[in-house]
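Missing here is one protein chain; the remaining ones are kept as they sit in the complex.
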Amino acid sequence: MMTGLYVVISTGNLVKKLVGIGLFQTSVFQLYISLSKVRGAQPPIIEKPAKYGDAVKSAGEKSAETVTDLLAKIPEVTALDPASVYDPLMGVAYSNPLPHVLILTAIVVGVATLAVGLALVVRIREAYGTIEEDAIDDAEYKAEVNAS
Amino acid sequence: MSFEILLSNAAALVVVVPLLGGAIAMLLGSSRLAWSWSLICALATFSLSLVLLSGVLSGENISYEMGAWVSPLGILFEIDALNVLLITLVSAMGLLALLYGLPTIDQEIDRHKHAMFFGTFLICVAGLIGVSITGDAFNVFVFLEVSSISTYVLVAMGSKQNRQALTASFNYLILGTIGATFFVIGVGLLYMATGTLNMVDISRVLAETGSDRVVRAAFAFIVIGLGLKIAMFPLHTWLPNAYSFSPSMIGVFLASTATKVALYMLIRFLYTVFSAGQSFETAMFDYVLAPMAVTAMIVCSVQASFQSDVRRLLAYSSVAQIGYMLLGLSMGTVAGLAAGLIHLFNHALMKGALFMAVGIAGLGLGVVRISEMRGLGKTMPLTAAGLTIAGLSLMGVPLTAGFISKYYLVIAALENGWWWAVVAIVVSSVLAIFYVGRMIEVMYLQEPPKTADDAVVTVRSPILPLVALYVLVIANVWFFFDPSLPMGLANTAANELIGGAGS
Amino acid sequence: MSWTPEIGLVLLLLIPAFGCVGILMSGKSPNIRDGVNLIMGATLLANVIALVIAVGQGARPTWLLVDIGGGLELSFTLEPLGALFAALASGLFLLNTIYGIGYMRGTNAKDQTRFFAFFAVAIAATMGVAASGNMLTLFIFYEILTLSTFPLVTHNGDEKARRGGRIYLGILMTTSIGLLLPAVIITQVFAGSTEFVAGGLLGGHLSDVLIGVLLVLYTFGIAKAALIPVHMWLPNAMVAPTPVSAFLHAVAVVKAGVFTMVKMVVYLFGIDVVRESAVSHWLAILAAITIVIGSVIAMTKDNLKARLAWSTIGQLSYVTLGVMIATPLAILGAALQIVMHAFGKITLFMCAGAIYSANKTVNISKMGGMAKTMPWVFVAFFVGSLSIIGLPPFAGIWPKLLLFMGMTEPGDRWLVIALILSSLLNIVYLLPVSVNAFLKKPDVEPDVDAVLAKPPILTVVPPVLTAISVLVLFFMAEPIMEYLRPIFEGSS
Partner (left out) sequence: MEMSFPIDIFVIIDLILISMLLVVGISIVRLNNLFVIVMLYGVYSLLAATWFVSLDAVDVAFTEAAVGAGISTVLMLGAMLLTSREAKPTTPIRRWGSLLIVGVTGIALIYATFDMPAFGDPNSPANSYVGLMYLKATITDISIPNVVTAILASYRGFDTFGEVVVVLTAGLGVMLILGIDSRRSRSGEVEDTGESAEDANEPPAVKETTKQIDALNHHIVLQVVAKMLIPIIILYALYVHFHGDYGPGGGFQAGVIFASAIILYSLIFGMDQTRRAIPPKLVQFGSALGVLIYGGTGVITILMGGKFLDYNMLDQSDTIHAQHMGILMIEVGVLVTVASVMLSIYYGFAGRYRQLKDQNW
């Protein structure tokens, strides 16, 4: 992760800067995802999903916990019994899906930023003929001197 | 019936209307059509924010469950005195900036791009409102990026006037993204420690488990990440260029809202998520935030005094003014926080007006540098008068809103026993006299440029920008005589934030 | 609706405000404009006289303009000191308006409408200062006064005027926002308000050190009182047209400064507190030094207006000296000095302007023999000089006498040296001007003899009137002192 940040700050090349940002962000994704892993668990895709109708039924009559039930437990949830991970309803342990969702979003945001950044680089190149920060600063300085 | 639906869903619609409006605006081919449509959307957004405002003023905080999922499963919008102030501010400034913008945009941007430009602008407004309104830490990130990416684009649109807009936008993009990524790391660490993303829920869990190293690291990352967005000294290097090379309408809007929203987020995290009064937080207030704020107030005021480009001058002054707000919130007292919030509100009014006035001058006479403003008092008397009043407000002269905020800030500092802060406020105000005084002097005391036949060039300013300008100028005076709206909200907010943490 | 003191108080601000609007609206036709201006001056004076009488009978009209909340109020209360100052300012304003019309027409000045409009704002601000009910309100009008006089000072619009204006605004704004405003806010924090209270608001609220700090902040924050080292704005402001110099720098601006000083000492600190403070002693010494230095520098100036300006710096510090000594007699002396000096100095300034509008001369060395064409002007100048010097039977003697009598503390006694020295210097730098004008031969070439023209009549009558007033006021000192008696309520 730090290498990415290092690249961003240290390099004067605009494209390399963006690569650095990419590295940095990808590493942050890794941080998130690594904390979602549950040892010995499966990806959060529930095997043999309850059939559509069953689920409705189960929501209605069975002892399955509804969201409201879960919420009632909030105060003690932070100290949940490990056994509850192997919930009988689910049968197996699954890795935590929430960070996955967040990172999906973050990846897309990252590529959006990248696209805008690259578009800017292209225009900068057209305007200045270079994509090195120092050279751009020089060009601006010269323009300033010429103007005054 | 349908009206009731509108009211009960105002919290969601205040974000959704500009978002969808923006998507539609980009498809409208004609510039005028897109502008009118955007104006309608902005007006609708503003009205919705007023609905929220009246709701909060009646004493009840509003919460809205997205998708009807209860928190912490779903995303919860939570509106209290603190963010309703921001929401109203952002939507009002969006409306005014649009009202102001049409003639300037005609000059600054190719016509066939107008529709997309206005679309992006609406999305930017929506993003900032989204950041202010949401109660979910990760949703903050998403909307922060909505607003940021649109901001990068909008800033880059100044490139027709000056190619430096491109590099300004790029630097903003790099630093902004680093900031956002730091923020995400912080949120991730918080999630690691608490298992939830809803801000109130996080603070509840933190209160139970106490802080450990993860939480402290999260705190540091969030403060730095948001600090970059706030342009907290010394992380402000992107700001002057971004403000001064962007299209003038964008300068107006950004200067009065963007950093404010990030600052709001910081307040939210400092006071709601991490409860104030924890030792590491107090230490950071005393040894990091407050000294930084004071340095910014003085150093950037000095920098502002040496600028020859008007908009850069205003931009540096903005960094200094952000210092005032940070100083207020770093006191950690109700009075200090409230003073910071009042200044946040007032500063948006004055900087918005200043950028508008400079933009109008630029429209008429191509003014970029201070020296080019000479004789503005004769050539564009209304604009010059507006600029003067807003400038006085920036100095903190009585009869303008700027006085109120400085007054409360000084009082809060005194109550806290921070004499050095009072001295800093005074020094910075004196510096403000210099840099504002320079503009006023050039405008009124130097002869305007003459045409060949020795006649004074008179310029008719377009009417809409002037209307927008004077709305803000009048607001600057109005909120001196009747500051009950921002003050009431700020005090309520500060009491809720700090009182809530203490109980 | 009949006139009551309360209505009079409101009118105090409204008349100049309407006047300003009227002037702006009638800008197209100079005659109507000047008529409006005079009517405004006259009604204002009438209103003030009625107020003065009412206050003398014990009325204390108050008016709460707006309550901003958090202890911030804009409110007005008229008490004897303020009433006196208002009477002084509005009376001299009327005279000065007459004079100004003559002067501006005589010199064919540009932008007269703007000029008189800002003049009206300035008098409104002065009235606001006079009638302020608390320090915050006073501060606000103090700032308005600075800002509204700035365009007047720089009226000529050339490089010199700009430079002078920059220094004027720079010093006045810097000190007021940098020192006075914090002082006001500190007062608010520690005393809970900034209201002017008989006997002093701050007494008992603060430690000695804080009192000292606050006193220093106030004294230097009120740069309009021109105590060294915040005096430099005053000579620089002399780039203004003479009516401005005359009115603003003999009456409105500088007197607003010293008036604020008196108010601050009497109603905020309380004279007992100030008298016992160690800091006030040092400030008194500084005032004495200013008196001497002002007079010495005045002597070196050949430009008449510059000489008068430096003389003003010295004379203003009489007031500061008085309030820092802070015995009742010294305070009375200070208050009287405000009035007496105003009449004396405005006479001198108007004369200087009359000379300038007739002969375009500002240099004293070229004024020899001029009395031939304008005897009345120089008679008036002579009378004004004698009053400033402090000779009977002219009004200027009273303040000096009272100040001297007020120096009861042994530590203060020796300060009288400054007074005596100053009077001697006054003789040296003021008397020769008129004496030479009468006795010396005209210092002009024979062929340009015609240059010695007569001044416009409108610029001669006002200084003669003020000169007569100086004489009259000599006999009025007793009633004025009696009138001011109530300000010492609540003090030992």
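When the chains are written out, they are named A, B and C in that same order, and each has its own residue count from 1.
Just so it is clear, a residue touches a chain if its C-beta (ideal position, glycine included) is under 8 Å from a C-beta of that chain, and two chains touch if they have at least 3 such contacts.
Remember, predicted model here, so these are calculated numbers, not experimental data.
Asker: Determine which of the presented chains are touched by the chain that is not presented, and list them.
Answerer: A, B
Asker: Considering the whole complex, which of B:Ile40, B:Leu73 or B:Leu382 touches the chain not shown?
Answerer: Missing-chain contact among the listed residues: B:Leu73.
Asker: Need a quick check: the contact residues on chain B for the chain that isn't drawn.
Answerer: 5, 9, 12-13, 16, 19-20, 23-24, 26-27, 64-69, 72-75, 110, 112-113, 116-117, 119-120, 123, 126-127, 130, 136, 138-139, 142-143, 145-146, 149-150, 152-153, 156-157, 159-160, 185, 189, 191-197, 205, 209, 212-214, 216-218, 220-221
Asker: Even though one chain is hidden, which residues of chain A still touch it in the full complex?
Answerer: Residues 1-7, 9-16, 18-20, 22-23, 26-27, 29-30, 33-47, 49-50, 52, 55-56, 58-59, 64-67, 70, 77-78, 80, 82, 84-85, 87, 89-90, 93-105, 107-116, 118-123, 125-127, 129-132, 134 of chain A touch the chain absent from view.
We take it that only the chains that are shown with their structure count from here on.
Asker: Just give me the whole-number Å value for how far the CA centre of chain B lies from that of chain C.
Answerer: Going by mean C-alpha positions, chain B sits 44 Å from chain C.
Asker: With chain centres defined as C-alpha means, what is the inter-centre distance between chain A and chain B in Å?
Answerer: That gives a centre separation of 27 Å.
Asker: Could you say which residues in chain C touch two or more other chains, in rising order?
Answerer: none
Asker: Which chain B residues sit where two or more other chains touch them?
Answerer: none
Asker: Taking the complex as given, what residues does chain C use to touch chain B?
Answerer: 66, 68-70, 72, 136, 139-140, 143-144, 147, 151, 154, 157, 161-162, 165-166, 169-170, 173-174, 177-179, 181-182, 185-186, 188-189
Asker: Along chain B, where are the residues that touch chain A in the complex?
Answerer: Interface residues on chain B, with respect to chain A: 69-70, 72-73, 138, 141-142, 145, 149, 152-153, 156, 159, 163-164, 166-167, 169-170, 173-174, 177-178, 181, 184-185, 188, 191-192, 194-195, 197, 205, 208-209.
Asker: If we count contacts the way the header does, which residues on chain A are in touch with chain B in the complex?
Answerer: Touch list, chain A to chain B: 5, 8, 14, 17-18, 21, 24-25, 28, 31-32, 35, 67-68, 71, 74, 77-78, 98-99, 102, 105-106, 109, 112-113, 116-117, 120-121, 123-124, 127-128, 136, 140.
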